[in-house]
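Only one protein chain is missing; all other protein chains are in place.
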Amino acid sequence: MSHFPFLSPLPMHIPDGFLSILVSILFWVLSIIILGFALRKTNQTIGERQIPLMGVLAAAIFAGQMLNFSITGGTSGHLLGATLATIILGPWAAILVMTSVVAVQALVFQDGGILTLGANIFNMAIVGVFVSYAVYTISMRYLRNSKWGTVVSGFLAAWSSIFIASLSCSLQLTISGTSPANIVIPAMGAIHALIGIGEGLITTGALVFISSARKDLLQNAGSAAEVSKGVLGGGVLLALVLTVLAPLASSHPDGLEWVAEQHGFLANARDAFYQIIPDYIFPGISNPALATIAAGIMGVVIVFGVAWGLARVNKAGRGQKSI
Amino acid sequence: MHEFYVKRPSAIHQIDARVKLIFILVFIIFAGLLPDEAWAAYILDLSLILSLALASQVGYRVVFKRSLLVLPILLAALPLIFFGPKPHISIELVHDIELNISQPGSTRFLAITVKSWLCIQAAVLLAATTQFTDIVTAMKQLRVPVIFTSIIDLMWRYLFIMIEEAQCLLRARSSRSAHDHRSPFNLRFLIWQARMTGGMAGSLFLRSLERSDRVYAAMLSRGYCGELLPAERLPLSKENWKILGGGIWVAGLIFLIGLLAGG
Partner (left out) sequence: MDPMIEITGLSYAYPDGKQALKDITLAVDEGEKIAVVGPNGAGKSTLILHLNGILDSRGKVRIGGMTVEKKNLKSIRSAVGLVFQNPDDQLFSPTIYEDVAYGPKYQGIDPQKVHVLVEKALLDAGVSNLADRNPYHLSGGEKKRAALATVLSMQPRILVFDEPSAGLDPRARRELIDLLEGMQQTMVIATHDLDLAARLTSRTVVMDGGLIAADGPTSAILNNAELLWAHGLS
């Protein structure tokens, strides 16, 4: 394979700059809380067996995202893998695995930003897994005895995970003021409703294959005995909240304007604060002129300063191997 | 298919990964906090990136090419130009057909474009000057829970083997597919393709499960007992602390200029 940068096929990895700092940090906090929970839960149920299992499966999911099939000339269907991970590993371990995949995609392949990683983890690892689990479990409750139970449940779970994760993504973009709600929400929703079908089909294909070779692997998910009520509840809640919130936001941008206004209010407050600083520091001098001159001087100083500093480090570092 | 690391004998490559990681984060946060119209700061940020690209001997061309990844995603923000808040400018295209351009919307769009472009270049520089194993070590030092770093270590080790297996599967499929891609949309074929792809995914997953059994046996044989060992503490050297301080100072300075100029 060539050196061409590897771009994740799903348009759900949000790069830096597309979410406001506030939203980015908010979702980092949210994700960290939930991940902490997932860690505690897996520590309780984890056998020693699980670490190699999670690690190697994470590699398989990452690689699996490369498998595609073309829908029309330009577009292709791809796999996110949250549903498969959830069915095979259970929800909490799946969250850890998907988080690792998304994190490495951001850090190594610049697929999604570093500050926005929190939001991306929330969308793909957390919403993706929670919704998969909820839909799969509920569906299996009715279809357990049917021959098609696993296949249908898997399809529904996979489709839902993609669609609802995309709602979460578009809401984040909207709240950040990056995209108008009445455009991005329907647009992303529609695109991912289609992509979700691809995810569903690939997921069922995989489930059929696995169940014919190793039926035992699919037994643990969906079984009545050990339903994780927390994830089930969380998944249902997320699905409901997002499916209600999204169309609401999209058709009544006024409603969301309140949120945007609050956010904008903050932005305005921030701008006002910024206004104060230059006046305070250089009272009576008009900003633009000052700024341009100052910028020019500072710029030269910075560039030279950086180069000089680096040259010094280079000299010091030469011949010394850092660990 | 491998990581983006570009090996060079530069000082930047030698800086501790923790410092680089934190600096990139600071850079991104400052860039995000800048007022939309802080053009002076944007230019300074860009020149900072340029200096780093040159100082690290990675070269700007390589960074630039990779940064173009962010372009397609700008589509998401494009509507801002037309649907942003007032004041609007009307541009008459042809007879009676007017285009409404929102000024603040367009400014916002440009700001997002520039900011995201700057941020991705910073991320590219990080990847180009730091080996991934060093990034993982940095994560371990920064107290990321050891389960994550263990999963990531294993994932990294087997990722390329898996990708090779996936490519083999793709190649085997394409050598058996005589389908003409220009032929019209065919639903049944589409579904068949999806199921085939699913089978490939399933096969990949199964093989990884079996491999994990063997890896587990190998780990047991070398004394693994379920508990993950914590990482050794490697304190940051004085040099590195100074570099971190210097970096944050420069980024902060640029941010201040952004405030002065963009208010």
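Think of it as A and B in the order they're written, each chain with its own count starting at 1.
Quick note on the criterion: contacts are C-beta pairs under 8 Å (C-beta built on N, C-alpha and C of every residue); 3 or more make two chains touch, one makes a residue touch a chain.
This is a predicted model, so every value here is computed, not measured.
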item: Chain not shown, its touching partners among those shown; value: B
item: Chain not shown: contacting residue from B:S90, B:S175 or B:S221; value: B:S221
item: Options B:I12, B:C119, B:V136 or B:L253, residue touching the unrepresented chain; value: B:V136
item: Touching residues on chain B - with respect to the absent chain; value: 132-133, 136, 153-154, 156-158, 160-161, 211, 214-215, 217-225, 229, 232
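Note that in this section only the chains that are shown with their structure count from here on.
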item: Chain centre separation (chain A, chain B; CA means) in Å; value: 13
item: Residues on chain A engaged by chain B in the complex (per definition of touch); value: 1, 5-7, 11, 14-18, 20-21, 24, 39, 42-43, 47-49, 51-60, 62-64, 66-73, 77, 79, 81, 84, 88, 96-97, 99-101, 103-104, 106-110, 113-115, 173, 177-180, 182-184, 198, 201-210, 213-214, 217, 270-271, 274-275, 277-278, 281, 287-288, 290-292, 294-295, 298-299, 302-303, 305-307, 309-311, 313-314, 316-317, 320-323
item: Complex contacts: residues of chain B adjacent to chain A; value: 1, 3-4, 10-12, 14-16, 24-25, 28-29, 31-33, 35, 40-41, 43-44, 47-48, 51-52, 55, 66, 69-70, 73, 76-77, 79-80, 83-84, 108, 112, 115-120, 123-124, 126-127, 132, 135, 145, 147-148, 150-159, 161-163, 165-167, 169-170, 181-182, 185, 190-191, 193-209, 211-212, 215-216, 219, 224-226, 228, 234, 239, 243, 246, 250, 253-254, 257, 259-263
